[in-house]
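Here you go, one structure.
A single protein chain has been removed from this complex, and every other one stays in its place.
This part shows subunit A:
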Amino acid sequence: MDIISQLQEQVNTVAALSFNIFGTLQRDAPPVRLSPNYPEPPMNANGTEETTNLAEQPKTMSSELVKAAKEFDVLVAAIPISDGDEEAQLKRIMELQAENDAIGQELQKQLDAAEKELKQVQELFSQATDNCLNLKRPD
């Protein structure tokens, strides 16, 4: 895939990662204590699995997000863009077109000459074979 499409894919990946991260964290976050007067919300004994997941989820997700952003930077550095702006590129295209035309004409000339020579050789060869066949007398 070309570099710009890769960059576009990376941007979309970062976007997808970020809204998945925020959505997951919001969905799984424990309730917030509003005031010291209200008692703590009852913690259901769901085991320590959920709490460990809740603790390490932000870490893994944030490291993934940072990794994706770094990959974007790497891709940006890999863009083979030269400083040439539009006019420089168009000028180069005109030059290349002129050179292409010139060498196309040269190629055509060579081709014509070669075809002419081929025809000459073929004609001479047929003459020679005719002479050979005519001079050969069946014994």
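Of note:
As a convention for this text, contacts are C-beta pairs under 8 Å (C-beta built on N, C-alpha and C of every residue); 3 or more make two chains touch, one makes a residue touch a chain; residues count from 1.
Here, contacts and distances are computed from a predicted model.
Note on the omitted subunit: UniProt lists it as "Mediator of RNA polymerase II transcription subunit 7", one of the names in "Histidine-containing phosphotransfer protein", "Golgin subfamily A member 7B", "CASP-like protein" or "Mediator of RNA polymerase II transcription subunit 7".
One chain is missing from the display, and on subunit A it is touched by residues 2, 4, 7-8, 11, 14-15, 18, 22, 26, 65-66, 69, 72-73, 76-77, 79-81, 85-86, 89-90, 92-93, 96-97, 99-100, 103-104, 106-107, 110-111, 113-114, 117, 121.
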